[in-house]
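Omission of a single protein chain aside, the complex is shown with its protein chains in their original locations.
Order as written gives the chain letters A, B and C; numbering starts at 1 within each chain.
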Amino acid sequence: MTRGLAFDISHLLAGGMVLLSFALLYQDRMSGLLRAYALHALVLSTSVAWQAYIQDAPHLYVTATIALAFKAIVIPVALHRIVMRLGIHRTIETVVGVGPTILFGLGLVGLSVAVILPVTAESDALAREDLAFALSVVLLGLLMMITRRNAVSQIVGFMSLENGLVLAATGAKGMPLVVEISVAFSILIAFIVIGIVLFRIRERFDTVDIHALDSFRGERR
Amino acid sequence: MLTAAGAAIFLLLVLGLCGPLHGRLPAWTMQADRLAYGGAMAACFVLMSVGLATLSGAGDGDTLTATLPIGLPWVGAHFRLDALSAFFMVVVNLGGLLASLYGLGYGAHEREPARVLGFFTPYLAGLNLVLLADDAFSFLLCWEFMSLASWLLVLVNHRDPECRHAAYVYIVMASIGTFCLLLAFGLMAGPDGGYGFTAMRASALDPGLEAVVLFLVLAGAGSKAGLVPLHAWLPLAHPAAPSHVSALMSGVMTKVAIYGFVRIVFDLLGGPAWWWGLVVLLLGGLTAFMGVLYALMQQDLKRLLAYSTVENVGVVFVGLGLALAFQAQGMNVAAALSLSAGLLHVLNHSLFKSLLFFGAGAVLVATGERDLDRLGGLIHRMPRTAILFLIGCAAISALPPLNGFVSEWLIFQAILLSPQLPDWALRFAVPATGAVLALSAALVATTFVKAFGVAFLGRPRSAEAEAAHEVDHWQGAAMTALAALCLAIGVLPALFLDLLAPVTQALAGASVDRQAGLPWLTLIPIAEARSSYNGILLLLFILFSSIVPALVIHRFATRATRRAAIWDCGFPQADPATQYTSASFAQPLRRVFGTLVFHARERVDMPLPGEVRAARFNVDLRDLAWELCYAPVARAVEFAAGRLNHLQFLTVRRYLSLVFGALVLLLLVLAIWQ
Amino acid sequence: MIELTPLNLLGEAIVVAILVVPALSAAVLALLPGYRLSARLNVAAAFVNFAMAMVLFAARPTPGPYLLVDDLNVSLIVLTTFVAFTTSAFSASYIAHELEIGRLTPTYLRFYHAMYQMLMFAMNLALVANNIGLMWVAIELATLTTVLMVGIYRTHEALEAAWKYFILGSVGIALALFGTILVYLAARPIMGQGLDAMAWNRMLQAAHGFDPVLLNLAFVFLLLGYGTKVGLAPLHAWLPDAHAEGPTPISAVLSGLLLNVALYAVLRFKMLLAANADALAPGPLMVAMGLVSTIFAAFMLYRRRDIKRMFAYSSIEHMGIITFAFGMGGALANFAGLLHMTMHSLTKSAIFFAVGHISQVKGTQKIADIRGLTESHPVLGWGLVLGVVAIAGMPPLGIFMSEFLIVSSTFARAPGLALLLVLGLLIGFGALMLRLQGVAFGPPAGGRAPVEASYVPMFAHLALVATAGIYLPDPLVRWFQHVAALLGG
Partner (left out) sequence: MAVILDLAVQGVQMALVLVLAPLLTGLIRLVKARLMGRRGPSPIQPYRDLARLLRKEAVLAENASWLFRVAPYLVFGSIWVAASLVPTFATGLIFSWSADLIVIVALLGSARFFLALAGMDVGTSFGGIGSSREMMIASLAEPAMLMIVFALSLQAGSTQLSTVAALLQQPDVGLRVTLALALVAMVIVAIAENARIPVDNPATHLELTMVHEAMVLEYSGRHLAMIEAGASLKLLLYISLIVCVFLPFGLATSGAAPAAYGFAFLLYLAKLLGGGVLLAVFETSIAKMRVFRVPQYLGVALMLGLLGVLLLFVSRSL
C-alpha cells in the first residue's frame, strides 16, 4: 500500500462527503433528502473505516460501525417514518432559493480552504486536506440548518455537520477519545430525534405566527 | 485624632442599625430615633472638633495618615487628614450635627421612620469618609456609598411616583458621575494602577491628559455639585428627600462634590494651564445665572431652594476658577484669596441653605404644603420659624452684615484683581463673569423676597396654611443655631477666614494675611488702601441708625397705632387669591429672561363677555438642560432598546443564523488577517 | 518528576471523590422516593463535595493524563461546590413549595434531584479535566442535564425554552468539538500522538511550537462554541429563556456556575494561544465579543417583563464584562476578571434565590405585577435591593471593586474601549435601577403571603459579596494575582 493511494482514497471519500453535502442542500424533497443523508453517513462510515485501516487504529472500526448502523440506517428510517406520519414528505420549505444557497455554499468551501491552507507544511498533508473538507462539511451543515424551515431537514443539517466533525476527528491521526466523543455525540443526536418524535407539534421551528411567539417566550404584552 | 474620627465614623455606620431596630427596641431603652439622631450628633460633634483642631493646629504642616488593610488589596485603604479635609469636615459635620438635632423633632413626623433612620447615619459616615479617603479606590467607594445612601433617603417617600422618578434620575446621574471620576482616576493612576493619592501627586501627566482629567472631573464632581448643564437631577432629588436630608444633600453633599473637585484639580493634578481657570469660571458663571433664574421661576419651595443651591455652587466655582487662573500665573496670593472666598462661600452656603431647608421642612410639617401658592401669612402662626427663615433669606441674598455678603464681597475683591492677569481671554471673561455674578446676586434677592413674601407674608391661601402651628423646639433650636452662625460669620468674618489659611497654604502655596489681629476685627484681604470691611461696625451702625430714629419718634412724636381694614387703594379684595402669587411675582423677570432662557410661553384663555367659564392663564417653562442633555439620551436609549428588543422574539433558526453569521465573520477575519 | 507525598495522594483521592460522590448521589437519588429525604441527601452530598473541594487548596494531586488541579481551576472548583451547596440548601426549602402548588410531581422531583447531582458531576469533571476531549464531554453532559432541568415544568414555555437551549447548545458543542480537534491537530506534531497532545499541563509547556494557523482557527471555533455556553452575544439566545422558564435553583446554578465553567474553558484555550507568539492574539476577539455582549445585554434589560429573564440578561452583561477583562489581559484586568467571576456567581445566585422567593410569594414572575416589596416583605425586599445594587456595581459590594479595576486599568491603555464598556455598564445600570425601583418600592402589589423558604443562602452570599467589596483576604489576593499572571496579556 503506497502512501499515495492511502491519501487518494481518503481524499476521494472526504471529497465525496462535501459533494453529498451539496446534494443535501440541493434536495427539495424530504425523502430524497433522507436518502442523501443516508448516503452521506455511509461515505463517512467508509472513510472512518479506511482511516482505521491506514492508521492501524482498530478502535476506529467501532466508530465506523456506529456511523453505519446508527446514522446510515436507524436514524434515516426513523425520520422517514416521522415524515410520513406527519405528512410533510413532499416539500422542504427553504428560506432562500436553492441556487443562491449552493452559491453561498461554494463560497463557504472557498473560505474553509482559505483558512486551512496556510497551515504550515510540516503538519501532514492528509490531515490538512481532510481538515479543509471537514470544515466545509461543518459549514455546509450549518448553512443547511439555517436555510431550512422544516425541523426534520434542520436535524439532517445538524447530523451532516456532525458527520463533518467525525470526519475531522478520525482524520486526526491518533486522537484519543474519538470513540467516546462520537458515542457522546450520537447520544446527543438521539436526544434530538427523540425530541422531534415527542414534541411532534414542533414540526416547524420556524413559525410566522407572532402571537404564538409571544406566548412561547413568556413576554406577554 | 484620626482614631477619634474613625471611631465616630464607625459609630455612624453602626447607628444605621437603628433603621431595622425602629419600633423593636424594648420600652425601657431609648427609642431608635432618639438613639440614631443623638448618636449622630455626638459623632458629628467629635468629627467637627477633629476638623477644627486640625485646622487650628495644622500650621506646622504635618498631616495625619492611616492605612487600613482593607479596600483594594495591594493598595490598602489610605486615609489622610489634612487642612482641606479638615475644613470640609467642619462644614459637613456642622451640617450633620444640626440636621440630626433638627431630625429629633422632624423625624417624628415621618410616615416610615425606619427608612430614614437606616440610612441617615451611614450617609453621614459616607460624607465624612470621602473627605478622608486618600486613594482612588477608597475615595470612589465612599463617594458612591454616599450616593447610594442618599438615593435610599430620597426614596423614603417611595409611594410617591415623582419621588421614585427623582430618585431614579439621581442614581443614574450619580453613577455617570462616578464613572467619570473613575476614568479620571484611571488616567491619573496609569495602567500599572498607582491608585494612592500620594503616587498621583508625585506623578506628572501629559498636559493633554491633564486636560481630559479636568473635564472628567468637571463632569464627575460637577454633576454631583449641580454644575449646569448636568444639574437637572438636583432640583428633583434634593426636595424629594425628608427636609433634614434635603438640607444635607443641598448644604453638605454638594460641598463634598466641590471637595472632590478641589482635591483632584488643585491637589492631585499638577499646576493648572491658563485656560483651566477660564473653563471653570465660565461654567461657574453660567451655573450661577441659570440656577438663580430657575429658582426664581419655581413654585415649589423646596425646589426653589434646590435651584438656589445650583446658583451657589456656581458662585463657588467662580471662586475656584479665579483661583486656578491666578495660580496658573503664579499669583499665589490672589489665588489664595479667590480660593478662600470660594471656600468661605462653601461654609456659608452650607449654613444658610441648611437653615432654609429646615425652614421649608418646618413649613411642610406645619402645613403639609411645599407649594408656595398654597401658603401665606405664616409669619403670624409660625413667628419663630418666620424670623429664622428671614435671616436665612437675607443671608443667602448677600445682605450685609450677614455671612452671604462676606463671601460674595471677597469674590468681588478677587475679581477686581484680574487686571493683573496676562491672558486676554481671561481679562475679558473675568469681568464678564463678575457682571453675571452681580446679576445673579440681585436675582437671588428677588427670589428670596418672593419665597419669604409669598410663604410667610400676606394672607393664607389655603386652609392648611391657615391652620399652621409653630414647630417643636428641636427644630427651632437647630434653626436658631444656624441663624446665629450666619450672623456670627457675617459679623466676624476675619476669624473664619483665618481658619482657611492652612488650606490655601497647602493648595495655593500662599494664604490671605492673618486677619484676627487687626483692629476692630476688620477684614482686609489685600491691603487697607484697597478694600476693607467691618461687619461689627456695620451691624452697630445699622442698629444705631434704625433704633435711634425709632426711639426718637416714639418718644418725641407719637407712638399711637390704630388697626384698620386693608386699604388697598380703596378697593380691598377679600379673597386671598387676589394676592400676588409666586408666578405673578416672577412674571416681570420671566418676561425679561424667559423667552431666551426657558422658551417660556404664556397663554391666556379669556372668556368672552357673557361666558361663564373661568379664565385660564398658562405658563410653559422648559428646562433646556433637560431637553438638550437628558431627554435625547433617554430617547436614544429607549430607541435602541426598542430596536434591539426584536432580538428577543426570533425563531431558533434565526438565532442559528446569528451564530452562523458570527462564525463566518470570524473565519473571514481570520482568512484576511492571515 | 514530582515526588509523591501524602498530600499528593490525598489530593488525588479528593479529586476522584468530588467526581464519584455526585455521580453516586445521582444514582441514589434517582432511586429514592420521597422528596424530603432526597432534598436532604442532595444538600448533604453537595456539602460533602464542598468540604472536599476545600481540601484541594492544601492538597494538590499530581497532574495525571485525565485530571488536573492547578491554581486556575481550584478556585473555581471551590466556588462551584460552594454555590452548588448553598443552592441545594435553597432548593431544599424552595422545591417543596413547587410540589405543594402542583408545578412538579414527586417523580419529576426525584428526577430533578438526580439531575442536580449529575450536573455537579459534569461541572466538576469539566473543571478538573486535564484532557480537552474529556472537558468537552463533561460540558456536553452539563448541557444535557440542564436542558432536561429547564424543561422540567413541562409547560409550553418551558419546553420551548429547553428546546431552544438544546439546539443552540448542540450547535455550540459541535463547534467546540471542531475546535478541540483542531487543537489536537496543532499539538500532535510537537507532542506526538496520544493523550499528551490533549493534556493541558503538557500542551501549555509546548504551546510555543504549535502551528499558529491551526491554533487561530481552533480558537475561533472554541470561542464561538464555548462562547455559546457562556452566553456571549450573539450566541446568547438560549440563555434568557432557559433562565426564565426553568426552576429557580437551576437558574441560579446556570448563571452562577455553568457560565463560569464554559468561560473557564475559553480561558484555558486563551492561555494556550497566549503562550504561542505567532498565533493571533486572542485578546481582541474576546474584547470585541465582551463589549458586544455587555452593550447588547444592557439595552435588552430595558424591555424585560419577566424578572428572571431580566436577570438572565444581566448575566449576559456580566459575562461580557468578564470576557472583556480577560481579553484586555494584564495583571490588573485579569485579577479583576477573576474577582468579577467570583462575585458575579455569588451575587447572581443570591439574586435568583431572592427572585425565587418573590415569584413564590407574589405568584408571578412579571415585573409589572411585583411592586413595593420593601414594604410588603421587608427582609426579602431589602435583600433584593442589596443584591441588585451589588450586581449593578455599587459599593461597598464586591463587583464595584472589579469594575473599578477593569475600567480604570483599561482607560489608560485603550480609552475608546473603556468608554464603550462604561457606556454598557451605565446603560445596564439604568435599566437595573429602573426595574429595581419598580419592584422594591412604591405601593405594594401582588400577594402578601409570608416567605416560607430559607433566607440563609441568599444572605450568606450577600454577606460574602459585601465583605469582599471591602476586604479581600490576603491568601486569596495573592493567589488571584498568581493566576492573573498565569493568564498573561
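Rule of thumb we're sticking to: contacts are C-beta pairs under 8 Å (C-beta built on N, C-alpha and C of every residue); 3 or more make two chains touch, one makes a residue touch a chain.
Everything numeric here is computed off the predicted structure, so don't read it as measured data.
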Subject >> Which displayed chains the hidden chain touches across the whole complex >> reply: B
Subject >> Full-complex contact with the absent chain, from B:214, B:297, B:415 or B:597 >> reply: B:415
Subject >> Contact with the hidden chain (one of B:30, B:68, B:204 or B:553) >> reply: B:553
Subject >> Option touching the unshown chain, where B:159, B:384 or B:459 are the choices >> reply: B:459
**OP:** Specify the residue from the set B:42, B:108, B:212 or B:439 that touches the hidden chain.
**Re:** B:439
Original post:
Hey, which chain B residues sit against the chain that's not shown?
Top reply: 376-377, 379-380, 383, 386, 390, 394, 397-400, 405, 409, 412-413, 415-416, 419, 427-428, 431-432, 434-435, 438-439, 441-443, 445-446, 449-450, 452-454, 457-459, 520, 522, 528-534, 537-538, 541-547, 549-550, 553, 557-558, 560-569, 572-573, 576, 578-580, 584-589, 591-592
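Everything that follows uses one rule, which is that only the chains that are shown with their structure count from here on.
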**OP:** List the centre-to-centre spacing of chain A and chain C in whole Å, with centres computed as mean CA coordinates.
**Re:** 31
**OP:** Indicate the whole-number Å distance between the mean C-alpha point of chain B and the mean C-alpha point of chain C.
**Re:** 44
Original post:
So, what's the distance in Å between the C-alpha centres of chain B and chain A?
Top reply: 68
Original post:
Residues of chain A that touch two or more other chains: which are they?
Top reply: 115, 118, 142, 145, 205, 217, 219
Original post:
Got the chain B residues that touch at least 2 other chains?
Top reply: 648, 652, 656, 659, 663, 667, 670, 674
Subject >> Interface residues, chain A side, partner chain C - complex >> reply: 115-116, 118-120, 122-123, 127, 131, 134-135, 138, 142, 145, 158, 161-162, 164-165, 168-169, 172-177, 180-181, 184-185, 187-188, 191-192, 195, 199, 202, 205, 215-221
Original post:
Which residues of chain C touch chain A in their complex?
Top reply: 131, 133-134, 136-137, 140-141, 144, 147, 156-157, 159-160, 163, 166-167, 170-171, 173-175, 177-178, 181-182, 184-186, 188-189, 192-195, 197-198, 211, 213-214, 217, 241, 244-245, 304-306, 309, 365
Original post:
Can you list the residues on chain B that touch chain A in the complex?
Top reply: 648-649, 651-654, 656-657, 659-660, 663-664, 667-668, 670-671, 674
